[in-house]
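To start, the structure under review is shown below, and the notes come after it.
Apart from one protein chain that is not included, each protein chain of the complex appears where it belongs.
Coming up: chain A.
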Amino acid sequence: MSTVHLSAITKQFGKVTAVEDLDLLIKEGEFFTFLGPSGCGKTTTLRMVAGFYYPTKGVVKFNDRVMTTVPPEKRNTGMVFQNYALFPHMTVFENVAFGLKVRKMSKEETKKRVEDVLRKVRLDQYAERQVSQLSGGQQQRVALARALVIEPDILLLDEPLSNLDARLRDEMRAEILRLQKEYKITTIYVTHDQVEALTMSDRIAVFNSGKCQQVGTPTEIYNEPVNDFVAEFIGETNLLGVSEAGLGENHRLYHVDALGSKVKVNNTSLNVAGYTENDELRLSVRPEAIEVSAQPVAGENVFPGKVKLVQFTGAAVHTYVEMNDRLTLVGTALNQGPSTYLKEGAEVYVRLPEDQIRIVPKAGV
């Protein structure tokens, strides 16, 4: 168990900067997720924690120990690789026992611990199997057991579920969380899947092009994104270019270029992110916040439009409303039965609730 402290980390490969000026403090026992599109620097950061890369600049600390250039074999981290990296010439038991053998643990103790951890990942029946005889989900659990059995200070998971099919992924997600809670290990989880990140994490760091955009709990990240990249990458959203257009008592006014009119936004930190004068601004409104109605609606920020497409996904219904030839908004409502579906081509009214809108700056490049 240990904290991970990354300060002012920069990693360059030749001329390419993979990670730039990163500061992160991961708390003891925390389930921390690096989330971002591919090539954003999240895996590079994880590999610097594991010791496979050394940062070009900056310091890596576990608790108070400086680990910046300590070789990987001396870090006592347990890593689960994207492709599992199971040793193909060993059985399940031998794979899991490898780390203990390296640590020169006695035979009996090794056997006890391996059996114990295999029971925890529900693979005790398979100890003597060759790893190639296991299914993807089982291999995944062997990799997890192999990383856990050495009682690592930090558990590192590099997109561990990306090679599994959807059903198995759900199952393994629960399994990983269960084991993490049981062992109470500080865990760093790398993924590009926002659903995984939102459902599993205590906190999330969102990466884009080598920079950490935002660190926060899943609800913070979703409800209070700091810029348009985070707003767009996590969940669905409608993003409109806006400019400041005045200040009211409890609200602010923004001019939406594509609508050619102003919208009112509550003047709270939940609705307006921090920005400076020079920032380009965006209005973000989640589809589930938008109200679409065939009847005129009362209240602020109501605009007329025409239904272009109604998409039925089962639990939810997406309504695409063409506001004008430059702008289409998406509204999502839970399925309430066929009578509530709007007809394509129908004239409708769209309301952007002032307490659900968030004004964010455009992410710097």
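Structural remarks
FYI, a residue touches a chain if its C-beta (ideal position, glycine included) is under 8 Å from a C-beta of that chain, and two chains touch if they have at least 3 such contacts; residues count from 1.
In the analysis below, contacts and distances are computed from a predicted model.
Per UniProt, the protein behind the absent chain is "Iron(III) transport system permease protein"; the candidates were "Na+/H+ antiporter subunit C", "Potassium-transporting ATPase KdpC subunit", "Iron(III) transport system permease protein" or "Cation acetate symporter".
Check A:Pro72, A:Gly241 or A:Pro361 against the missing chain and you find that the one touching it is A:Pro72.
Within the full complex, the residue among A:Gly41, A:Pro55, A:Gly99 or A:Pro287 touching the omitted chain is A:Gly99.
Residue in contact with the omitted chain (choice from A:Lys42, A:Arg113 or A:Arg146): A:Arg146.
Residue A:Ala85 is the one among A:Val66, A:Ala85 or A:Ala294 that touches the chain missing from this view.
Think of the hidden chain as still there; on chain A it touches residues 50-52, 54, 69, 71-79, 81-83, 85-89, 98-99, 102-103, 146-147, 150, 156.
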